[in-house]
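One protein chain omitted, others in place.
Chain lettering (A, B and C) follows the sequence in which the chains are written, and residue indices restart at 1 in each chain.
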Amino acid sequence: YYLLEENDIRERLIHRAAFSHKGTFGHAMLVAGAPETMGAALLTSRACLYAGAGLTSACIPATGLTALNASLPEVMAVVRSEQGLPTSVDWEKYQAIGIGPGLGTGPGSLSLLRVVLKNFHKPIVLDADALNLIAHNYELIQQVPEHSVLTPHMKEFDRLFGDHQDWWSRIETGIDRATTLGCTIVLKNRYTIIFTPQGMCLFNPTGTPAMATGGSGDALTGIITSFLAQGYEPHEAAFIGTYVHGAAGERVRGYVATPSQLIDELPLLMKELAD
Amino acid sequence: YYLLEENDIRERLIHRAAFSHKGTFGHAMLVAGAPETMGAALLTSRACLYAGAGLTSACIPATGLTALNASLPEVMAVVRSEQGLPTSVDWEKYQAIGIGPGLGTGPGSLSLLRVVLKNFHKPIVLDADALNLIAHNYELIQQVPEHSVLTPHMKEFDRLFGDHQDWWSRIETGIDRATTLGCTIVLKNRYTIIFTPQGMCLFNPTGTPAMATGGSGDALTGIITSFLAQGYEPHEAAFIGTYVHGAAGERVRGYVATPSQLIDELPLLMKELAD
Amino acid sequence: YYLLEENDIRERLIHRAAFSHKGTFGHAMLVAGAPETMGAALLTSRACLYAGAGLTSACIPATGLTALNASLPEVMAVVRSEQGLPTSVDWEKYQAIGIGPGLGTGPGSLSLLRVVLKNFHKPIVLDADALNLIAHNYELIQQVPEHSVLTPHMKEFDRLFGDHQDWWSRIETGIDRATTLGCTIVLKNRYTIIFTPQGMCLFNPTGTPAMATGGSGDALTGIITSFLAQGYEPHEAAFIGTYVHGAAGERVRGYVATPSQLIDELPLLMKELAD
Partner (left out) sequence: YYLLEENDIRERLIHRAAFSHKGTFGHAMLVAGAPETMGAALLTSRACLYAGAGLTSACIPATGLTALNASLPEVMAVVRSEQGLPTSVDWEKYQAIGIGPGLGTGPGSLSLLRVVLKNFHKPIVLDADALNLIAHNYELIQQVPEHSVLTPHMKEFDRLFGDHQDWWSRIETGIDRATTLGCTIVLKNRYTIIFTPQGMCLFNPTGTPAMATGGSGDALTGIITSFLAQGYEPHEAAFIGTYVHGAAGERVRGYVATPSQLIDELPLLMKELAD
């Protein structure tokens, strides 16, 4: 058991070098949102952008296109058809994919998850409804690329890996599954716990109860996907992402810290940590 | 008669505890807006979010979906059909509903109000057109759940409970109806008066004439609904909500304080009051 | 000839009194925008709101509804049909109308202007394409309600009242037409000139070349309409509106002062002037 500290993040977060260009920082795609929960796609895409990905694309329903353009002009769209699938995607050009926030668990979402798992073989961040879909179609877990990152909260963790009576047994399961699957698992909680494929178990100290509001998790998914796209190892993307997510929330300083406000804090916070 | 003071609010407003999560702070739904008055739904939803609800959903017309997504990604949508009704709602998952701002008083709105009153038995905040609909269909008052909160301004109060010649008679009526109905009544005015089911009558000292602009009341509805969802007793939600609404308006400090500006002040104000 | 000074504005701008409510400050309607120039409607509506009108409505094409909701939730919509006319309007409830910014000069716009002039008999602010339409259908000038305010720039002034070789002759014409028509004329220029029905001619000293960008005039129209709705005499609405428009632009302090930035400065500026 290890407690993440600011110095762990300072050592890992890379100072952006001169002569780097947008290609240096990768192209991330966020597969998220449904007509009534499109905001989740916006929050996760915005988090990805502000955490420094070189390019960010959002795979969204057609009904969300105008909202994406109006609020995030830096983010490109990959529009899904009425059946829920993007028409033609060049999967090679993405360095990382984040999937799940606000996606829904209907048949279209399941088909979409299958398409992503079939076509994309670099690390994926799986969150929210992507985890719920896997929980109900557990054979899919075999298709999750090694080195992926799973970010369940407690209920999603239990849906995925079975009910647990207490946190100690959850920690045991987390260590076991992370090593078995070769994935990093980020178990979201007041003190989020990260399990690495090497069997490490880390506690993240940052965060505040003001972040207990819808969309916080969507932001975390976008941040970790952004670090994956920038070339960090999956467990390092999880360490840095979880730490800065909580630290950014602390900086908001209100009774509630909305995800939008939290995301706005990322660039200056990360600049301070990287310098 | 009692004058609300800052200490009353400080004692009541709960410091957000560690280990709380978004579920701790409830799920609020705002039933508001029509195509030409959709902004009211956005203001009341935004107020609910910034006052700290764990999750916020907005039950809106389909024409308002893109505007909701673009301006409030944290808020989820429940889209109403052309007949004005949401297709399938799991009423159990909401802790509080606010209904009325910009809703209109046509037949679709009446049907929608009936559906809400029939299906939802926890406290409801009734405002604006929801009150006007009840005034014209007064048998509906029997279906308002006990412990609800009514937030009429003077004209809506009179439409609901009959004409009054002066404020003293309005206060008498307010005390009478609040106790009879078992509801909290928030009579909006320069110094807003709150009547509790226990027969208390409180005056709120906060606020400024800069808040005399369209949408201020919509914000108040969202704030009180947010506190209901967070688990406050209805009269306490009314006390705190009315007080912070006015105090937030005072902090804007312009010739006019738009509701959007007022809402932005809520998180820091509430943090100061809760600490 | 008279030069407006800060004290003239301080004397006129009314401190918002306690016990006022949104009705105290009137209901303004802005008739503006077309599909490709919808932004003009948004700028003029936003200016009206921030200058303190109690309620603001925008009469816009259906294609602009989502943009209005997303950017100005405080503003209500009156949607125009494909023929360019609103379906049913209760003209009585508005205290002032501003018409013209981005309206276009096609047949639909002409019909709309005719409908407004036929139905609305309180003061109107006429700007931009409303003035161009009158220039081409000059008999309409007879239907402009007395005490209205016309806000042409130099070219619109000449289109309306004939070509002029120099500013002195324009000033002569301005004095003449203002008294003949019983209207206030605001001739927009680096130092805007205001002609009153009483034959006064005032120069406004505020403003900056950073305001020389599209949409500045739309903001002025919204501001003057807002003051009319709040109950100021038309010439006073023109004095105060022109002065604060320029002074707000000065406060932006950039190489260019966009109308959106200018409008944001209004509430604090007006608060300082009113105190």
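Basically, contacts are C-beta pairs under 8 Å (C-beta built on N, C-alpha and C of every residue); 3 or more make two chains touch, one makes a residue touch a chain.
Given the structure is predicted, the values throughout are model-derived calculations rather than measurements.
Between the chain not shown and the residues C:L4, C:A28 or C:L43, the one that touches is C:L43.
Of C:G215, C:G246 or C:P267, it is C:G215 that touches the chain left out of the display. Among A:M76, A:V115 or A:I175, only A:M76 touches the chain that is left out of the view. Only one residue from B:T44, B:T66 or B:T225 touches the chain missing from this view: B:T66. Take chain C: the residues that touch the chain left off the picture are 35-40, 42-43, 46, 63-64, 66-67, 70-71, 102, 153, 189-190, 208-210, 212-216, 252-261.
In the full complex, the hidden chain is touched by chain A at residues 16-22, 24-25, 49-56, 65-66, 68-79, 266-271, 274.
The rule we apply is simple: only the chains that are shown with their structure count from here on.
Counting every residue number used by either copy at the chain B-chain C contact, under half are found in both chains.
Remark: rotation between chain A and chain B after Cα superposition is 90° (nearest 5).
Between chain B and chain C the centroid-to-centroid distance comes to 34 Å (mean Cα coordinates, whole Å).
The set of chain A residues that touch two or more partner chains comprises 66, 70.
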